[in-house]
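Following: one structure in structure tokens, then a few remarks.
All protein chains but one are shown in place.
By letter and in written order, the chains are A and B; residue numbering begins at 1 in each of them.
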């Protein structure tokens, strides 16, 4: 700690920080642009100037850029000094010389850092009377809009896009006051994290193009804290609504999870909520063509359940609550996981590893701090994008710990650090069968079959600790690599092993677990991060349930005849033939979902379920962190949370426990009490009767406008605002004006801080944890009881006439919900099958030629993409991509042409 | 009068080749430091000689070197860079040394490299110096062949490589940290200091950047000692200095004279005084980014201390003369156009402020100036000072402006009140 004097008042601040961070952390208002807590300082904008005095006797002082000054004990500073204020106002004046002053038509207006800073500096008269320079804007793809004239050249976009996120197609061009931030030519921004530009940019240069389609000012949005439903990382989001449609997703800062950023799937995948494919009315097929109403549907459903022998199929994309109530309703024995059997086993295994292993699973922020990383069988950019972004930061750790601290350069001195470190990176090893965007950072990559990856992993574990089983028959090269990886992990302060379920290979998971456990046995503070398929895969596994296969068997064997399917398209979980056979054998099919799909087509009774934005619930991410999401707005239609429907059914059917629930809180309490693993969920957020000074937390900012007028087109009498029975949030602007508990922040706003930079005011220190702790409750801590797995696989042997089909994943295209979002649709690749380049030559196939094959009776004919990394004898099939029918992968595909692998020289295996 | 730097330079004649250079004592200093002196001794000698950097800032060369980490733990390789970017308007002194005696520079660079134990060195030459490029390329080649460069120089165990790097424009590249970025193949934005290049410079390694003239002094200091060097000067600041004069004088040119020669002497004795029909109005003592001096300053000795005391900087020591028939507003406008154009665009005040200043000056010059324009100019001179902008370019730009506003304010006001440039003959009253 250090004592500094700001305008003659002493403050205790953290030593080593820069002065700007220190001032902001103290809650003082000091304007800035080029600084960003996640990216440090470069001193370009000169907005953060303060007076610094040599000592008590120095009355004159000198202007310094606070972001570039390290706090020193007894430092004397003035923010209020006239000259400093004048300078800061002039900085705005300079920036305004070329700014178009088009706030009225600018999407950033009302959440604009430039507006906020302009007001903060008190610059209000324009002295510049000459021409302004103008630019031509670029087309940047479906996600972002470009309006270069508004640019204030703070460099944050390039620093974020290039330096932080590793993008290569956005840069700064030209010099002096002709700087241009954009692409070399018009085109889609390639980075999977491009959307963050909209928040990183302090003005309206990069704005959310999807918001533009149905534009609403921030102050006119009704917002709620939400959790991203598009992968297992569980980034915290803010979802904004107006006129009953979801308008945008922005980042909700969580100091342990996503920090300041989101991936593009998470940010732009939301539009499925507004899609025409939404189920908005209950439907009882026997009563068609009449649409049904809620009570008819409930009646039909309850009689169907009463009459039948019922099983339930849950969903990894539905909330814990919905799955739990379904489980209650159908009974423990009849609850099945609505996931493919491969996924079921793999997620269960992942859960087992996290629970019984010796290594903790890290938060994303801890991942960033890892100084040695080994990734087995995951293409993170496509399976857990934000984890990939965190790994990208982690390769900076070792140079930071060694060189930078030796040179005595504070880490926030961003440019200086990068100039010192140049291209040096810490150890990162990636073993996979396909390339990934992180490969460019890797110390070594290893491409081979999943079993070979597992074998390498087992070898690494064995090198780290001899109790982990040995692997026989590795090549010299593989042994060398295993040793190198083992050494790098052992040499690190915070070694990290990353793996997951996306390769469909449990041996890879076991190998990863062995490495982590071996490291722990060597007294290293090792951590292990495992990616699971969907947003609540982990929660579903913790809830427990049977495999999907047994659900099919139950009906086919006549044990059951009625099925309740929760938020699930079974055609994405099992082969079409199996699912059709199953559904055709059911007497009654009840489906709850928010989108129409192949399974809802078959439903006898379809209940419109609320998607995330219209629902309250809890998800458990891959870290085992339970996170609460809140309804953004109640829909006027007959849509409600699945758990709500199911609880109503339970009440109608006089289920003793369910009928006793008075609301959401009781449900959660019952779940937490019943399932010990989920006990922590209760502490996730304050209960619905929580009030601050008797008031609710408003979802709408206090400048929300048009409440009386917004429905005047339908009815001149203003409707009574709905009240929220399930949370302490109000749907209006009325309520407590101060800061809510960290788990319930509907938007970041503070007086003078309308932009997202207001986040500063909610943090314990800038860039640190939220006040009151970051949201979410970690449910899993390792017991350290697991023994080393002995399941070292054999080498892969190719099979004549076959290809071993491996799953490939796409950030845009592999996930069900975001695939229904128009901007994402524009980025989904065309269906293909990836085969080894040498195999393609052997099969006389050129890029783009069609390859016919079948998997478990499902026939495929797909254009070929050749790959140098897909191992010979295997192939890659994109998972979940529209136009690629489901197959449970990995699996042998039978080629419709004969090919004899035996004749080939054995390649790497 | 001793002229160590230019003694072997004859304008218009090819520079001495290696043999000839050796014959007049060339490379003796290299032999001496390699055989007889430790790097620290070289550093101390240079510090004692009072040699101050000739690139403009006048920082003590020996002191600058002493910040380079030495010893076995220091990062390697270390770099030495000769700053031969010379793009400051009105400055043409390094050209003389580069074209006239490249071996002298190479010799000085070897000495400097040895003093900081650098193993790789660069000459960062501006693009326009074609002849210099040719001569230096040849001289480096000769030096390699003679064993003054390369591995194990003269059997001393000291290695040094030397490369010529020619720039592709931009005045910014002369700023030492921007220069490093340019050498690394990046945009020539300056870098934050600290960390100083001495610690984290080229490719993140310890680096010294010295001006050509600074480096050319080194062989002579090594050969003749610190006391000799100090005695070359007439004042506190040691050595000789290459002074230049351009503008409406009879004999513009560049001369090596004892440090501290008075402005008047340089102007009258060497530059031959003002051209007939022109009167002296003011001068920039050392390139475009120094404050104006006027008549009353003519008897000042041209050294760092005296010029600074008069409110200006000696800068590069090459003076630009403003005569009575040249409009001071136009003069300053030309300078600001240059600085605005050459701003790297990194920091706000410089990127946005200089074009604004330029536009105002143009407006004033055209007779479209307004009284409030002067206030805007004043706040720029106040707020574009050192520390307020990221590097010294914009503060440099403000020096001629602020002093013009001080010494020639009536001329600015006349433009504004009379709505035309009093120096423009083309102008006719409109009524």
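By definition in this document, contacts are C-beta pairs under 8 Å (C-beta built on N, C-alpha and C of every residue); 3 or more make two chains touch, one makes a residue touch a chain.
Just so it is clear, contacts and distances are computed from a predicted model.
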| query | Per UniProt, what's the omitted chain called: "Acetyl-coenzyme A carboxylase carboxyl transferase subunit alpha", "NAD-reducing hydrogenase HoxS subunit delta", "NADH dehydrogenase subunit E" or "ABC transporter ATP-binding protein"? | reply | "NADH dehydrogenase subunit E"
| request: Specify the residue from the set A:184, A:577 or A:850 that touches the hidden chain. | output: A:184
| field | Residue of A:68, A:92, A:170 or A:756 in touch with the missing chain, whole complex considered | value | A:170
| message | Using the touch definition from the top, which of A:286, A:423 or A:662 touches the missing chain? | response | A:423
| message | For the chain not shown, which residue from B:18, B:139, B:188 or B:208 touches it across the whole complex? | response | B:188
| Sole residue of B:56, B:89, B:108 or B:396 that reaches the chain not shown, by the stated touch rule | B:89
| Option touching the unshown chain, where B:107, B:256 or B:342 are the choices | B:342
| field | Hidden partner interface residues of chain B, rising order | value | 86-92, 94-95, 126-131, 163, 165-171, 182, 184-188, 203, 244-248, 252-254, 284, 288, 318, 320-323, 326, 330-331, 334-335, 337-338, 341-342, 344
| If the missing chain were put back, which residues of chain A would it touch? | 162, 168-175, 183-185, 422-423
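Everything below uses one rule, namely that only the chains that are shown with their structure count from here on.
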| remark: Separation of the C-alpha centres, chain A versus chain B, in whole Å, is 54
| field | chain B partner contacts - residues on chain A that touch it in the complex | value | 42-47, 49, 62-64, 68, 86-87, 90-91, 94-95, 97-98, 127-128, 130, 152-153, 155, 172, 174-179, 403, 407-409, 413, 415-416, 419-422
| said: Taking the touch rule as given, give the residues of chain B at its contact with chain A in the complex, in rising order. | reply: 170, 172, 187, 191-192, 194-195, 199-200, 203-204, 340-349, 351-356, 359, 363, 372, 376, 379, 383, 387-390
